[in-house]
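Note that one protein chain of the assembly has been removed; the remaining protein chains are unaltered in position.
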Amino acid sequence: MGSISLTIDGQQVEVEEGATVLQAARKADIVIPTICDHKDLNPYGACRMCIVEIAGVRGFPTSCTTPAAPGMQVVTQSARLTELRNRTLELMFSGHPNSCLVCIHREACEQYRPKVTKAARSTRCGFCANRDECDLRTMALSAGKNELSLPTLYASYNLERDDPFMDRDYNLCVLCGKCWRICEKIHGKPAISIINRGKWARIGTAFDKSHVFSGCTFCGGCIDICPTGTLTDRFARWQGKPEADTPSACILCSEGCSVVAQSKGGQLLAYTMTGFNKEAGLCALGRFGAAQIAASNQRLIRPLVREGEDLIPFDWQGAIAAAAEGLKDCAGGVVLVISAATSREDRFLYVQLAEQLQGRMLLLPAEAGEDDPQVQALAAAVQGGTIRAVIANGNLLPVEMMAKVPFSLIIDCLHSPASSGASVVLPAAVLSESGGTFRTATGAIKQLAVSSQAPGDALPEWRIVCDLAQALGLTGFDFERVEAVTPLVADDPAPAPVSGDPRQNVRDLIPRFRGHLLADVVSALAAFGLPTTPAETSEETTGVGFPILEKREIAPNMHFFKVKAEKVAQFSLPGQFVILMAKETSERSPFTLVDWDAAEGTISLVIEEVGRSSRELASLKAGDRIAHVSGPLGLPLTIENKGTVLLGGGCYGIGAIFPLARALRQAGNRVICAIEASSAYLLYMQKELATACDQLIIATKDGSEGVRGGIQEVLAQVAAQEPVDQFIAVGCTFMMRMVTEISRTLNIPTLVALNPIMVDGTGMCGACRVSVGDKTRFACIDGPIFDGHGVDWDELASRRSAYAREEVQALSQSVDLNALMHQPHAQSHGGGCGCGR
Amino acid sequence: MTTNEPMPEQTEAAPKKGRVKTPRQPMPEQDPRRRRTNFEEVPRGYSEETAMLEASRCIQCKKPGCVEGCPVNIHIPAFIKLIAEGKFIDALLKLKEQTALPAVCGRVCPQESQCEARCILGKKGEPVAIGRLERFAADYARKHGGVPDPAKAAPTGKRVAVVGAGPAGITVAGELARWGHEVVMFEALHLAGGVLMYGIPQFRLPKEIVQYEVNNLKRLGVTIHTDYVIGKTETVGQLMETFDAVFIATGAGLPVFLGIPNENAIGVFSANEFLTRANLMRAIDFPRFATSPIRPRRAVTVGGGNVAMDSARTALRLGGESTIVYRRSKAEMPARAEEVHHAEEEGVVFHLLTNPVRIVTDAQNRVTGVECLRMELGEPDASGRRRPVAVKGSEFVIPADTVIVAIGNQPNPLVPQTAPEINTSKWGTIATDPVTMMTSKPGVFAGGDIVSGAATVISAMGQGKMAALAMHRYLMGGDPPQ
Partner (left out) sequence: MSFAARQQQAEAAWQTFEQPDRLRILVGSATCGRAAGSLEVMQAFADELAKHGLTEAADMVEVGCLGMCYAEVMVEIRGRDGKRVLYQGVEPRHAAALIETQLVRGEVYLPLALAVMTGVDEAVPTFAELPMIKPQVRIVLRNCGIIDPTNIDHYLARGGYQGMTRAFAMGPDQVIEEMKASGLRGRGGAGFPTGVKWGFARNSVADQKYVICNADEGDPGAFMDRSVLEGDPHAVLEGLLIAGYAIGASIGYVYCRAEYPLAIERLQGAITQMHELGFLGGDILGSGFGFEIKIKKGAGAFVCGEETSLMQSIEGKRGMPLSKPPFPAVSGLFGKPTNINNVETLAAVSAIMEKGAAWYAGYGTEKSRGTKTFALAGKISRTGLIEVPMGISLRTIINEIGGGVLDGKQFKAVQTGGPSGGCIPAQFIDLAVDYERLAEVGSIMGSGGMIVIDEESCMVDMARYFLSFTENESCGKCVPCRMGTQHLLRMLTTITEGRGTLEQLDIMRKIGDAMKNASLCGLGQTAANPVLTTLQYFEDEYRAHIVDKKCPAGACRALIRFDIDPARCTGCGACLRACPVAAISGEKKQPHAIDQELCIQCGSCRQACKFAAVLVD
């Protein structure tokens, strides 16, 4: 292909024939804004941001779709182009929650709450898991857009969590089409496309079925390419931007796919594709499963040594000694059973160990389990009584067989029947935690890079084998680095390829890793029909707990609950809260009472879904039971006639001020309720509040309804018009802090309902201590309502984020996330359309 | 000890002379280096043989001092004799006559200052390991299908409310239920057991044992309402409208802090919070259980009592270095010797005669250290212990990311706050008649730490026994059936 020459912004540019104007501009370092263009995808022309002017061409062609032509005269910057691009950007933003970008308090708010807000739906940037990586936000900030005249048209789609591994929030989607285009590129026939039309156009599968039945292979390409927070990896969602991208390879099967290991804080977040092309495609297991295996709560983290019936955690020294002791006199009677899902170096050392112990070594295919023919043959040999010790690096041996061998050593990463039946268990570092090389089925040798830390005391297998061999007095095991082993590894044979093509068909995924049923570890895999170990019947909890009579999502992430709790309802007073535990394993979390009905025996709550506890609650339905409801707790608000009382509520506080307003009005006060939200679609309970107060004032940060701004602005406005005798604020810490600063200057007595972390809620633990007026108070028994002007807000804010990291861990590691996945859709959609399903 | 010396107060059933030579049987324990990495129970319990051997050491005194030393007056020689005879189940039944919680008491009672302190063998040698034998009997029975429920008297028609399902409450409930009263317990937390659940760590008292005992209570017909905060969900006054008597045993659950600068920094915990997260909320099983654990790298525990030892040892097991800071010397430590010993064994570092004066923090308000002053012992104070005096200019900083304050608890204020008719002391404890255990409100009794201030499990149980008797008398006008 020849090259052609054109002029862009007066600059002569040479490009290859076939290049687009956008590519030509990039070559000349001329920046043209775009969202839908991607270097690995064909031109699409949907976002319309990259429009340019071309001499002799009518209108404003998009540079991404226009082929460069010889002699072309292109202008990329002009007043008209800026005008059109800004309007287009504004239009694009109006379909994406943008209130944080236009909020006058944005910078203060972002400084004040740096931690992730683990909301289900990202209703604004402050809540968005993708905040750091959002192309849209970057583009808007660089365009300096904080004057958007168009209201947000929030589509109010439910958060889609009926698929394994991913959360999909189409309220954030700007239809750049990258997801379905990469899907088409990798798989030929895309599992997703734009569905519906016009206002309801969004990305989806044919007939809107679960991705499990749409031909989706869960390669994660769509998630990796999504420029907004629409598509997220459920496991890694809240971890934020990865700190490191390390090229490595996946050892879960003999394919040995090249991957980029994303990690943060020593934790593996995901294996992602090395590029956006068909060849780089990963299977669901590699893409999503690897990180979940690494972070599994079933990981072996300490050496264990059998003591009678119990396996007791040991330190390494003691455990290696115990293992050496067990193997001491077994030479000639040792069998090593090693999975092929092991690096070449580790395997080499196992072979050396077997040879020096004059033992045998069985190498099992990566996907094999204890039913492998070699293992079956071994079981027969065990019956003969000649085998004195077995070593396995996985759940590869039947427990009954191990019971017949005097000594069994398991070197593995996960708890299993084998490890619980072993004499000694040594925890191994796996996947991204251990280096070396790996030979694939095609014979290629791939480098394994260490990019995350092994949990607890786990060590790489080469290290374990070397230590063990040295403790046994064997020679040739004094390696300090795995790289020193690599040159010694002989020309090992390539493993057999896996049957099927798991990268193209999720139902071909290998079911095991080192003998562990993967669906036990990565529960989402069960959705593809991968086998699991039948669960032991869980504790019987039917009929126990507090029945949910009503549950609705009244605004995005805001769930209204009506719960039967007769005693709580009977004794509740305005300002009090309850402590809830969704399940026996849940945290104790406080929630303010929104209403109660003693006669009916019910209490009402508004619960914002922003973390594991609230997520567990949100996953309950009417008819389900909340395991524990304790309350009413806290000191109620003293209800007196003060004159004019202004109540300010934001987030959950909108609901929480309702009983205060009602009681204060009954006591003869003039009650003004002010409620704030980022945007109109986040408001709720306006009707109820309007009936409970004398005046309802609404404020939105983007001006989509009522006053533009927040409670601060309303407070200033109201105070300018009439004397306010009492001001009470309930909401996020940021809001309460900001309003107290204003009310202080206005000399208005101010109460705030504080929301620190609590455990018991009865004064027992002191977790909820806050500094008010230089005294330490317990919010649970001295509060939660305090004089706002005395609160040490910095302390409160910092204490509230004390567990930010652990909370993120809890979300990603908990099995509950998959519990949110609904039952797989019926495989048939009813027939009649002729598609055969 | 010389073997020839005749033993005083020997009974007919006394073993042959040679027997007393049998040394006190040690209980197998996990190796300290190993156990500091796990939450498994430290002592592994006697085997049947060892238990019988140890039981055989008891000389069956006629006037057994041990029984007097026991706050609940267990028939100690009798149950030990049954063990010596291999009648393990009968031994437990004997224990159960006097205690509702033998498996618990056998583990957490300070026997060395109670029953075993009075053991005659201890005068010249080592006392019989009464606690270990109690524990053995209870564990044996539990592992072998339990024991038949004790006989229950005919219903009296009286209804009793027990507020707080800790050791005192459990004792009262067990006694009163056996005597035929209808007992309803109210527990503020989501699991019954009180300090046995939230405070004492797994490695000292497995939680399964507590729940086993709680279930025994339920089998006796005691109704247990968890998530029921008396003082909030309902007041004592309201309870009295439907119950004939109320027993308040809400414990000493209000943590005391040091009152030094930066004490509200992230990383400073009350021992209550630290232990509650680990034990009751099972943060040690995080993330299967949702409560976030504290993972100290360098933990400093302030205090010298049992709770401080529990905290320091838990911190150790959660993966960190663990240091105890105590302002007096080891001799003044209120903790059980065995606990201090275990802590030392496991590698807890003791900074004695050291007093924290300031928490050092970083810009994020997270703890980075504890600034301390060295102390020396001065003149004795009112308690008779020598008063620690600060050494001027001796400030130094112990690096820490976690500080656990274990300097005691005050009575929980929820009930006193909402029951003004019940008189309290200036310390916030509930005042009771020392004989009738009744508060200033007729029909309302109280016991345990809410009356005595923070003390031990067994003393709370002892108070519970007394209160149960007093309440029965109040309700029925006579003594309970034997």
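Letters A and B name the chains as they come in the text, with residue numbers starting at 1 for each one.
Here is the rule we use: contacts are C-beta pairs under 8 Å (C-beta built on N, C-alpha and C of every residue); 3 or more make two chains touch, one makes a residue touch a chain.
Predicted, not measured: the structure shown is a model, and the values here were computed from it.
Colleague: Taking the complete complex into account, which shown chains does the hidden chain touch?
Modeller: Within the full complex, the chain left out of view touches A.
Colleague: For the chain not shown, which residue from A:Gln73, A:Ser193, A:Thr246 or A:Gln570 touches it across the whole complex?
Modeller: Residue touching the chain left out of view: A:Ser193.
Colleague: Tell me which residue among A:Ala19, A:Val174 or A:Val382 touches the hidden chain in the full complex.
Modeller: A:Val174
Colleague: Consider the whole complex, including the chain that is not shown, and state which of A:Ile4, A:Ile32 or A:Ala46 touches that chain.
Modeller: Once the missing chain is taken into account, the touching residue is A:Ala46.
Colleague: What is the set of chain A residues that contact the non-displayed chain in the whole complex?
Modeller: With respect to the unshown chain, the touching residues of chain A are 43-48, 51, 59-62, 65-67, 84, 87-88, 91-92, 94-95, 149-151, 153, 174-175, 177, 193-202.
Everything below uses one rule, namely that only the chains that are shown with their structure count from here on.
Colleague: Taking the mean of the CA coordinates per chain, how far is chain A from chain B in Å?
Modeller: Whole-Å distance between the two chain centres: 42.
Colleague: Taking the complex as given, what residues does chain B use to touch chain A?
Modeller: My answer: residues 30-31, 33-35, 37-38, 40, 188-190, 198, 226-229, 232-234, 253-255, 257, 263-264, 266-267, 269-270, 272-273, 276-277, 281-282, 286-293, 364-366, 412-414.
Colleague: Show me the residue ranges of chain A that touch chain B in the complex, using the header's touch definition.
Modeller: 297, 302, 305, 310, 312-315, 318, 567-568, 570-571, 576, 581, 584-588, 612-613, 616, 627-633, 759-760, 762-767, 769-771, 776, 781, 792, 794-795, 798-799, 802-803, 806-807, 809-810, 813-814
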